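Each chain you see keeps its place in the complex, though not every chain is here.
Chain nomenclature is as follows: A, B and C, assigned in order of appearance, with residue numbering initiated at 1 for each chain independently.
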């Protein structure tokens, strides 16, 4: 069983998304093989962003997740539909799941953190 | 009050910031305020309320690649000599104390950025009454 | 099975919690989540997801002191026991 991170927030609105990613990377650095699941507004973190002066591009950090040892990336298909986003537009793309699979993924996690 | 100067219509603004330092409202408010000044309009006062009071905390240290909005607000307010009031009730409740408030806790410190002062909600109400336009962010 | 903590009455947060629950999971309403008991529609939607529904006594008494409810009212000590009996615990704030 591995830890599960659930990301539900937009990338730029405040520090929550950024601090979620920092926590996820710390978990991976301790070789815990975390899974990350993007749901609701969280899927908007996966849309490539333009660089802004003086501000780290959160999406670029997400594109490097695999390099940092986060290999299991899950995306909620219903949330994509809500925002009219196609999987091909996302970076990284991750594995699509339906709502009916979500509860089981949570049940099989060692522990869960929502950001 | 609105006034006609050199052919331009000049307006006055009262601005309230309720957004925490890294929340989008802190940036919106600052860029809006800069655009007001750039067009020759005036800002009666900027009032920091709610989590916006954290913008007045001088000990923030952002990692490389992140903007310190409190510092940018301070630069702007000082450069343009704009009245910057941090709500005293909201600030003290959150631990943002100036020298006088720290002294009540027997601490010899001042956590408020230079250019900001602690004062009451009446300052916000008064600014809203005086200004042509009242805006709030966050 | 999992224990879900719902501490908000925000439409989006309630829907997110609801969509993450299976019938084998437990759900504890706490904080603003206790207002779910006030809204017929919200409560029906949550009870359709799981029968193992609980509400935190202290927050119910503070927020809706006059409400009668048929779901299990528990205290902090019982919440600790429920957490130990469940895995994992998920917080929706």
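As a convention for this text, contacts are C-beta pairs under 8 Å (C-beta built on N, C-alpha and C of every residue); 3 or more make two chains touch, one makes a residue touch a chain.
Bear in mind the structure is a predicted one, so any value in this text is a computation, not a measurement.
**Q** Only one copy of each distinct protein chain appears here; what is the full stoichiometry of the complex in this structure file, written with the labels shown?
**A** A x2, B x2, C x2
The criterion applied here is as follows: only the chains that are shown with their structure count from here on.
**Q** In graph terms, nodes being chains and edges touches, is this line, ring, star, complete or other?
**A** Graph shape, chains as nodes and touching pairs as edges: a line.
**Q** Taking each chain's centre as the mean of its CA atoms, how far is subunit A from subunit B in angstrom?
**A** Roughly 35 Å separates the two chain centres.
**Q** Distance from the CA centroid of subunit B to that of subunit C, rounded to the nearest Å?
**A** 40
**Q** What's the distance between the Cα centroids of subunit A and subunit C, rounded to whole Å?
**A** Subunit A and subunit C have C-alpha centres separated by 26 Å.
**Q** Which subunit B residues touch at least two other chains?
**A** Subunit B, residues with two or more chain partners: not present.
**Q** Hunt down the residues of subunit A that sit against at least two other chains at once, touch-wise.
**A** Residues of subunit A never touch two or more of the other chains.
**Q** Under the stated contact criterion, what part of subunit B meets subunit A in this complex?
**A** Touching subunit A: residues 20, 22-24, 65-67 of subunit B.
**Q** Under the stated contact criterion, what part of subunit C meets subunit A in this complex?
**A** Subunit C reaches subunit A through residues 1-2, 12, 16, 19-22, 24-25, 88-93.
**Q** With touch defined as at the start, can you tell me which subunit A residues reach subunit C in the complex?
**A** Subunit A residues touching subunit C: 4, 6, 8, 39-41, 78, 99, 102-104, 106-107, 109-112, 114.
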